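Have a look at this one.
Complex shown without one protein chain; remaining protein chains in place.
After this line comes subunit A, so read on.
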Amino acid sequence: MSPTQWDFPVELCCRPMAFVTLTGLDVVYNAVHRAVWDAFCANRRADRVPISFKVLPGDHEYPKCRPKRTSYEWYIPKGILKTGWMNKHLNLVPALVVVFYELDWDEPQWKEKQSECATRVEIVRQSLQGRNTKVAVVLIQKKTPLPPGEDVTASERAAALCNACELSGKSLFVLPHTDHLVGYIIRLENAFYEHAQTYYYTEIRRVKSHKEFLNKTTHQLLFVRHQFKIAFFSELKQDTQNALKNYRTAYNLVHELRAHETNILEIKTMAGFINYKICRLCFQHNTPLDAIAQFRKHIDLCKKKIGSAELSFEHAAWMSKQFQAFGDLFDEAIKLGLTAIQTQNPGFYYQQAAYYAQERKQLAKSLCNHEASVTYPNPDPLETQTGVLDFYGQRSWRQGILSFDLSDPEKEKVGVLAIQLKERSVVHSEMIITLLSNAVAQFKKYKCPRMKSHLMVQMGEEYYYAKDYTKALKLLDYVMCDYRSEGWWTLLTSILTTALKCSYLMAQLKDYITYSLELLGRASTLKDDQKSRIEKNLINVLMNESPDPEPDCDVLAVKTAQKLWSDRISLAGSNVFTIGVQDFVPFVQCKAKFHAPSFHVDVPVRFDIYLKADCPHPIRFSKLCVSFNNQITSVDLVLGHETGRCVVLNWQGGGGDAASSQEALQASRSFKRRPRLPDNELHWDSIVIQASTMIISRVPNISVHLRHDPPALTNEMYCLVVTVESHEKTQIRDVKLTAGLKPGQDANLTQKTHMSLHGTELCDESYPALLTDIPVGDLHPGEKLEKMLYVRCGTVGSRMFLVYVSYLINTTIEDKEIVCKCHKDETVTIETVFPFDVAVKFVSTKFEHLERVYADIPFLLMTDLLSASPWALTIVSSELQLAPSMTPVDQLESQVDKVVLQTGESASECFCLRCPSVGNVEGGVATGHYIISWKRTSAMGNVPVISTVITLPHVIVENIPLHVNADLPSFGRVRESLPVKYHLQNKTNLVQDVEISVEPSDAFMFSGLKQIRLRILPGTEQEMLYNFYPLMAGYQQLPSLNVNLLRFPHFTNQLLRRFIPTSIFVKPQGRLVDDTSIAAA
């Protein structure tokens, strides 16, 4: 787009840089000069000083300086700021003119050269007369200069040259044309920069000095002008802090100006410029909040300053520009690292700019609607002699006139007309769309999806006004679903209305139909008369006729559209439109519902399709199709006929559209009570879509019974008797039984449960946990069959068993014979328990409990079998299988054969064993296994015997150094000698020193060695013989034998007592006479 009246001038928007001109350089034909110039221009990065260079001929004419005003008394300014002023100081009046001149210090013709150089300087000075512009001379030299002070000729000649040119030594430079050109150039330009800053400083002082001559009545404009100039020179000097300060002052001053309709544009234009500068500098100083605050203030101050009502579109254009420029500044600052937020980002400013652009369009439409006969005035009042205005923001036909009264109302009228007619050719939509799309890009970035959608709607509408209906429709169609999904029906209706117009104007059949369907629907907030009109149009379209135009459409566009519609009618081709409703809210609602969540195979499946039309007038449908597989996959409703146009509304599943889920949610939260309806009517909201149903098998008519004696005993063949009885009216066929562990339980149970049909043999691991599809033949009505199943459970615990009976039966449904498969299942939980508890203990030959046994010394193994079964058990046999480390002392035959145990009864056995010395074994020595063969007492003879193997506990075996056993009778008699022989066996490989003593007892007298010390050789035995003489009858304590082993102090008498008896039963003395007398009696 070419710059318009409202765009800011480039000289305002650029960054002001010191202006320095270079003369005496022939950059076209002289390679050295070219290289010098390139070094100045190339690579001007941020680290170089901000100077704008220009190469000019030595005799260039600079703008003439006006003669200095000696008094302001009679001076009346004609405007605030001249349009050429900024450009003049940026690009025309230099801060410094540099004269390049090729001259070496040892130049033979020095005099001539020196004077030529002086002439050149003089020419430049002439041209700059009256200005404070600095002049500097750069000598381009072929030779590298000597260090300062060493070259006497150089210093002399330099002084002479300065003198000749009237230059200070600081303004003469030497540029050796050697390898380090860029380095020299950078040093040079730094020096130039200093000169330039001095120049601008002087300029600021100069402008400031005018102030004292000004008075507030006639020179109001100058206050602003001077303040602006000071600020601008400060910018050129790169003093942005002072520039900002002075712009702020200038801004306040501009609003102090007396405003009138005639100068309001000038005031606003300048306020806009200064505001732009302030905001720009605030962003540059990284104080964005200051920029925003200034801009807000600016808008607040200016938005009511509309000016001439006939040209109010100008104000809107100006406002739009203010916002757009601020948006640009904001965006630029973000690109340089500023962080924006959701609620404060450039998007809002672009949006507002678009808003004012729209307003401008509206105002222009109403103010510039001149009739065709009104022609553009001639001569053109907007033309000026120079082609530009003298002052910013003035009217071309009354430039420099400060009076608030319109001296020439006729001229004013013509000027206004010219502006109005010019505004007509402005393509407003294009500007609006550009601004909107800028805003869209920003809001997308700052997570404002709804704002983005809103702006896209506006863009779509603008495209519609611009008659680009394709783009309009594309945008509107894109955002529609956002409003639909969030249920903003008013907004959706508004968008749809525009979309319908677009589709009408383009004669887009399918879109036209779709939008009509939705605008007639419940999501539409249109009034009934509008709906009626749309419905009528829709019916026309379906009958292959043209619809009436939409209201408020452009007349020409309607003409074109009517032609398009009539072409559509004559065109043959596909007239069937299938429209999926799930993405929008059509005017027909559909709900499909099966009568029940499930149906049996032998029952007809019933369902209802409910339809509800939301359009104002009745509408006729031609067809309804329902598609199925296992559920209702879709419902198609056909509007119109193939002969005309035909619309197929397609509901996926059992109905529902884009609004249904939200409505359901709303209904669920609503406290509204529905009014009662007659019995044959339904509330639409109360109909719940049920698009699928379960088809289940026919109800079985058989009974399945289970008979068994729980609990099951571990490992037994547990018998389950299944009875199946048919209650069907006809014969049932192919009856099959599936029985066993119910699937889905602990996987370990499957390993430890086995099913068999045969109870006579034990089943092993190879038998399955579930027997499937055992054929049991056919059953006549009332017939009963029984099947025995056996299960063997290897572990205790409860298990669920399943018995599943399936069969086939022929039935007649609606005069059709079908074969139904029926089934019935029963589950039962069976507990498995151990049949008996087995306790095992080790005792000494004295029946004393043993923690451990002693090597080579006999001990007793006692088993105790306690029945835990609620049923009587028969112990068929038992067997002790000894480990190799154990040897029996006598025969190991079962003592419990054929014993029957009732619940809680127990059977014990006792075996005498011996364990040879094995050394020290960690954890003890294995004893062996105890095997019990048993069955239920009630079981038949052919039921197999179950062997339960009990692993006997390990026992710790200990070696002892000395074993003592005693030979003594089983009882004594008072006053009868009782011989006792102690055997002392040395169980070690050592010779043992043994101290033996016998402590007397009150009940006995005794003879024998009372105390002795002796030695027993390894592996041998020593006998000690005593004669005890009992004195009292009863259970008496024997005189105790004490043994002390000198090598084994730990061998205690306590240990000894385990082997030898400590007491004996003494019978009273017998009476021989009595004995005989009894015998005689």
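Just so we're on the same page, contacts are C-beta pairs under 8 Å (C-beta built on N, C-alpha and C of every residue); 3 or more make two chains touch, one makes a residue touch a chain; residues count from 1.
Simple rule for what comes next: contacts and distances are computed from a predicted model.
Protein name for the hidden chain, per its UniProt entry and selected from "Dynactin subunit 4", "SAGA-associated factor 11", "Trafficking protein particle complex subunit 2L" or "Aldehyde dehydrogenase": "Trafficking protein particle complex subunit 2L".
The chain omitted from view is touched by exactly one of A:Asn190, A:Gln241 or A:Gln342, namely A:Gln342. Considering the whole complex, the residue from A:Leu665, A:Val889, A:Leu990 or A:Leu1017 that touches the absent chain is A:Leu665.
Listed residues A:Ser168, A:Gln241, A:Asn286 or A:Thr490: the one in touch with the omitted chain is A:Thr490.
Among A:Thr21, A:Gln227 or A:Gln352, only A:Gln352 touches the chain left out of the display.
The residue touching the chain not shown here, chosen from A:Cys448, A:Ala939 or A:Leu1038, is A:Cys448.
Even with one chain removed from view, subunit A keeps its contact list with that chain: residues 299, 342-344, 348, 352, 355, 443, 447-451, 454, 457, 483, 486-488, 490-491, 494, 662, 665-666.
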